[in-house]
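Take a look at the structure set out below.
Removed from the display is one protein chain of the complex; every other protein chain stays in position.
Let's turn to subunit A:
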Amino acid sequence: MNAIRVRGLVKAYKGHQAVAGVDLDVARGEVFAVLGPNGAGKTTSVEILEGHRDRDAGEVSVLGVDPARGGREWRSKLGIVLQSATDAATLSVREAVRHYARYYGDPRDPDEVIDLVGLTEKAKSRAGTLSGGQRRRLDVALGIIGRPELVFLDEPTTGFDPEARRQFWGLIRLLASEGTTILLTTHYLDEAEALADRVAVLAGGRIVAEGTPRTLGGRAHADATVRWLSDRGHQEIRTSEPTKVIADLSRHGELAELTVTRPSLEDVYLELIN
């Protein structure tokens, strides 16, 4: 059974269709990234899956349960990482994590979780005094304290500095290696490429492409561009057979500044959403 199965999901606000017929399958243990520009319907879709929003039409099953009817048992298997919370400001990191641990039947050890997210040195600091990146790591700690089978991360690294993002990625990989299913929304393509097993691109409330980061949008089979420098200046050939092209060219000698490139994930993505 898939962790998430969605068919024909529709949600409209005042006549505007925010989600216009989405189908989605996420296998257990998979890291799945939903990419898309602002207003593409990412957050709405995720909130429907979390059971925080009603839907207008479609079938949704999350861990075998319809989110609109999910009870406490179901909730205890989910981990939701908030993206802009400032709650529990006067509690220390340890107090907050311990408090949330009490909600679950079989929580992780609070100190282990604090260590896992790299906040051991800040365990006694109040949440309100943490930096942006530290605060988001506390949010992750609170999201995974209940030993969830499925974790939702909605744009988790927005506003992070590069080092904090790398640390955060390590944390996600660690969770994934333990078998946790992860649904991630992001508009950072490198993030999707670094973390996700599979990627879907959402635009205008519809999924316009789906696949692994390497094959998305026919990327693996797209024409390659061969570039080199000759005495007549920079040369460029688009071809489906770059190996053959280079073999032919190299018969006349060494090729200066030779490169073979395929469209980056970003090129594919920008083409898909426009």
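Assorted remarks:
Keep this in mind: a residue touches a chain if its C-beta (ideal position, glycine included) is under 8 Å from a C-beta of that chain, and two chains touch if they have at least 3 such contacts; residues count from 1.
Throughout what follows, contacts and distances are computed from a predicted model.
The unshown chain of the complex is recorded in UniProt as "Transport permease protein", chosen from "Molybdopterin synthase subunit MoaD", "Monovalent cation/H+ antiporter subunit A", "Sodium/proline symporter" or "Transport permease protein".
In the complete assembly, the contact with the undisplayed chain comes from A:G105, out of A:G105, A:P162, A:G233 or A:G253. Touch with the chain that is not drawn comes from one residue among A:V10, A:L82 or A:V208, which is A:L82.
Contact with the omitted chain, checked across A:G36, A:G146, A:G205 or A:P263, is made by A:G146.
Listed for subunit A, the residues touching the missing chain in the whole complex are 13, 50, 52-54, 72-73, 75-76, 78, 80, 82, 84-91, 95, 99-100, 102-106, 142, 146.
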